[in-house]
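Mind having a look at this structure? Questions to follow.
Then we have chain A:
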Amino acid sequence: MMDIIMNISSAVFLLIGSFLCVSGGVGILRFPDLFTRMHAAGVTDTLASAMILTGLMLQNPDGLVILKLIIILLMTLFISPTASHALARAAMINGLKPMLDKPADHEGGMSSKT
Partner candidate 1 sequence: MLIGLYNYWVVVVLMMIGFYIVIANGNLIKKIVGLSIFQTSVFIFYISMAKVDGGTAPILAEGIKQYSNPLPHVLILTAIVVGIATTAVGLALAVRIKEAYGSIEEEEIQAKDNLDC
Partner candidate 2 sequence: MLTHLPVLQVIVPLLAAPLCLLLTRSRLVWVFTLIVSGLAFVISGLLLQQVMATGTIIYELGGWDAPWGIEYRIDQLNALLLLIISGVSTVVLMAAHTSIRKEISPDRHSLFYILYLLSLAGMLGIVATADAFNVFVFLEISSLSAYALIALGKDRRALWASYQYLIMGTIGATFILIGIGLMYQMTGTLNMYDLSQRLPGVENTRTLFTAFSFFIVGVCLKLALFPLHLWLPNAYAYAPSIVTAFFAATATKVAIYLLIRFTFSIFGLSFSFTALPLQLLFVVLGLAGVFVASTSAIYQTNIKHLFAYSSIAQVGYMIIGFSVSTVTGLMATLLHMFNHALMKSALFLALGAVMYRFGSVKINDFHGLGRLMPYTMAAIVVGGISLIGVPLTVGFISKWYLLMALIEKGWWPVAVLILIGSLLAVVYVWRLVEVAYFKPPVAGNEAVKEAPLSFLIPIWLLVSANIYFGIDTRLSIQVAQAAAHSLFGVSP
Partner candidate 3 sequence: MTSVFLLAFLVVIAVAIVRMRDLLAVSMLLGIYGLLSASFFVTMDAVDVAFTEASVGAGISTLLMLAAITLTGRSEHPTRHKPVLALFVVLITGCLLIYGTLDMPYFGSADAPIHLHVAPHYINNSMQEIGIPNIVTSVLASYRGFDTFGEVVVIFTAGMGVLALLSVVRRAENITKIDSINDSMHAEYLILRIVVKALIPFILLYALYVQFHGDFGPGGGFQAGVIFAAAIILYAMLFGMSTARRVINQSVIQFFAAIGVLLYGSVGVVALINGKSFLDYSALSADPVAGQHLGILLVELGVGLTVASVMVIIFFNFEGRRDVLQSQENNHKGDN
């Protein structure tokens, strides 16, 4: 019984994680400028990793493996936002400005759709 619950919940977590992954990927391709892309990547990266890693944790009862997965998870939680922060800062400092409201004839207006 316990096994089935574990398996199902693991599958659910993995599926949600996979979906988030792909949505982040679509975001990084389709969004109009760096900062929106970063938003897409940063948000989904963290959550998708968390979901997939949790899904994996539910698959294996071995203590050491779970510990390692937790370490990976913690590192992602730490590192991903920090990297995004540093990236955005560096881009700003070096003269890359976010695309704010632009006239409608420009494609930049696309960001409002999401």
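Couple of notes before you dig in:
Keep this in mind: contacts are C-beta pairs under 8 Å (C-beta built on N, C-alpha and C of every residue); 3 or more make two chains touch, one makes a residue touch a chain; residues count from 1.
The candidates were selected such that all candidates are chains of the complex that A comes from, given by their letters.
Worth saying up front: this structure is predicted, and the values here are computed from it rather than measured.
When the candidates 1, 2 or 3 are screened for touch with chain A in this complex, the one that qualifies is 3. On the chain A side of its complex with candidate 3, the touching residues are 78-79, 82, 85-86.
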